[in-house]
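See structure below.
Yeah, one chain of the complex is gone here, protein chain that is, but the others are all in their spots.
On to chain A.
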């Protein structure tokens, strides 16, 4: 049976067609992938299915009955549940309180929390979600928060579950757990639509895959009959090379020296504990590690956003320890922050205002008092073109861009200043293969013009592919170095878990 059938869906935003005559057929009990680049129209299509948008044209059939989904409440009634990428949870509430929120089953005006807790526990056990109904959401990890989101949909009786890029926020282990959960859900008779742009996950979890490119439906393929390369080229519309065209590194004099650095995190717990690191011009050093081992604090300390407790940071032979972010930036630092919405962009500023975020006070943009917005506009247009930032125009708010294009704007801003050290923190998180390829090439290009690059990423594959040398960080120290050309994932995994194995090459 086709549980979901969308026929000829067309949705426009102004003059922009986000969905152009899209057909989607999802069969009962399958995991159906919806694959597409950032901004291809996957989320729009799913928001239509969830009733958040109304399409201009097209028909929707749920369980072979034609419906007009006017809002999320109606979607719920039809058994459609959505697990959002950005969790919609009330942090100080308990798991149970979050799950019943909006669906409080009260008798005579009182909520029976005990009963609700039992129901949540029962659902959690049935699908193996291992969620504690009494835990406070603020205290639980990202993986469990996501399972709370899943429980929310199940509690409302959903049997068609939409997962919106669920793995973007998860660690590799958590991804494995999620895969298990999805299989279990399907076995219990649920149907899953899985929005993603990660090809590996599609190959390992899904039954069929519908590819969308620039608002149009390209094809629906059976996973057993396809491979990663075919999916990638369907998605991007051209051949994608998974191998980087990369010459061997040609390291020169040191650009960055970090010496016995100690940094506390925001709660004053030690995060970086006596770390040493050296990066030379003309090389990319990758830092691998499990999230929360001091990566963020290391970067923020180098950039001047956190004050180190002790130790030294030397950039371009200048001691920059504890200087202000601007002084350090001017010494030759570029920084692609790990959280582009928090640090990287002022989302309500236009693209062009964001492009001058690091240089607005300098000539030719400012004479010290005013800002020459004409010069800013010309510069922004130049970078938008050069870095292929897809935006309606330079005056569009950054908020309106897709994640990949937001990231390209940041990279344009940071790389074009030609810093001698470029720190790239999670530069491709949540991006599609096309954008990832672009960003990796830009990092290598930056290296090849004689600069140093520090790449910090949770994606092992990325670290191994892009870096010339790889350091593994564990509990705020460099646990060991490996040669990315020869290192195995096992070797890295052991180091990441704190084992003292001798790595490949030494520093």
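By definition in this document, a residue touches a chain if its C-beta (ideal position, glycine included) is under 8 Å from a C-beta of that chain, and two chains touch if they have at least 3 such contacts; residues count from 1.
By definition in this document, contacts and distances are computed from a predicted model.
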item: Options "Na(+)-translocating NADH-quinone reductase subunit B", "Simple sugar transport system permease protein", "STAS domain-containing protein" or "Succinate dehydrogenase hydrophobic membrane anchor subunit": UniProt name of the undisplayed chain; value: "Simple sugar transport system permease protein"
item: Touching residue (missing chain; options A:203, A:347 or A:400); value: A:347
item: Omitted-chain contact residue, chosen from A:94, A:358, A:405 or A:457; value: A:358
item: Sole contact to the chain not displayed, among A:23, A:70, A:260 or A:317; value: A:70
item: Options A:76, A:329, A:402 or A:479, residue touching the unrepresented chain; value: A:329
item: Residue among A:166, A:337 or A:403 that touches the chain left out of view; value: A:337
item: Footprint left on chain A by the chain that the document does not show; value: 14, 54-60, 68, 70, 303, 305, 324-326, 329, 335, 337, 342-349, 353, 357-358, 360-361, 366, 368-371, 373
